[in-house]
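Handing you this structure, nothing more for now.
== chain A ==
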Amino acid sequence: MAKLKLKFDSATIERIRKVSEVGGYSSPEEFLMHVIERELDSLDSGQRESEDEIRKKMQGLGYIE
Partner candidate 1 sequence: MKRREFLKLAALSPAALLAMNTGCRRTASPARRVIVLGIDGMDPFLLRSFIHEGVMPNAAILMGSGGLNRLGTSNPPQSPVAWSNFITGYGPDVHGIFDFIHRNPSTRIPYLSTSRVIGPDRIISISDWRLPLSGAKVELMRKGEPFWNRLTDEGIPVTMVKLPVDFPPDRGKARILSGLGTPDMRGSQGSFTFFTDDPRSITDNTSGGIVVPVRDYGDNCYVCTISGPENSMRAGNPVMKVEAKVWADRDTDALRIDIQGTRIVLAAGEWSQWVRMRFDAIPNISSVHAIGRFFVKEVTPRLKLYLSPLNIDPLNPALPISEPQSYSSDLAREIGPFYTQGFPEDTKALSRGILSDDEYLQQAWIVLRERLDLFHHELSRFREGMLFFYFSSLDLNTHMFYRVLDINSPLHASTAPRFKGAIRELYRQIDNVIGAALSARDSNTEVIVLSDHGFAPFNRSFNLNTWLAEEGYANITSAGARNQDMFAAIDWASTAAYGLGLNCLYINRSDREENGAVSPEQVPDLLLRLKHDLESVTDPATGRHVIANAYITSDLYPGPLPPYAPDMIIGYARCYRSSWETTLGSYPVGVITDNLDPWSGTHCVDPGVVPGILLSTVPLSLPDPDLMDMGKSISSLFGVPVLPSGGRDIFNVSGS
Partner candidate 2 sequence: MINAAAIILNGVFDILLLPFRPFPHLWGLLFISLLSGLGMIMVFRLVSNQDKISRLRRRMGGCILGILLHLSNPLTVMEFAGKLIWSNTVYLLYLIKPLIVIAIPLMLVWGQLDARYGAAAMDKEDPVTVTIFYEDGLPVRGSLEIGVSGLELIPPVVLIDTLDEASFRVLPVGDFHRTLEIEGVSIQVGRTESWNGCRILRGFDSGSSLKRLFCPWIGKADKTEGSPASGCYSLPDVRYGVLGGHWYWIAVFLVFSTLSAIIGAKVFNVKI
């Protein structure tokens, strides 16, 4: 697995620790991974085609509406 270093100020690190504990994450790293992946999924439009895009591709197929 490739590594990427991130630097946070100590107050932010403390907040991450607290939130990850309250959220039931096994570690702050797991919490960060989850948050980043979720954000990436929502921002990266290339990963999931929009519903309009899907409708457009199926347009003209006589078998469906």
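The set was built so that all candidates are chains of the complex that A comes from, given by their letters.
The rule we apply is simple: a contact is a pair of C-beta atoms (placed from the backbone, for glycine too) under 8 Å apart; a residue touches a chain by one contact, two chains touch by 3 or more; residues count from 1.
Given the structure is predicted, the values throughout are model-derived calculations rather than measurements.
Which member of 1 or 2 touches chain A in this complex comes down to candidate 1.
Contacts from chain A toward candidate 1 in the complex involve residues 46, 48-49, 51, 54-65.
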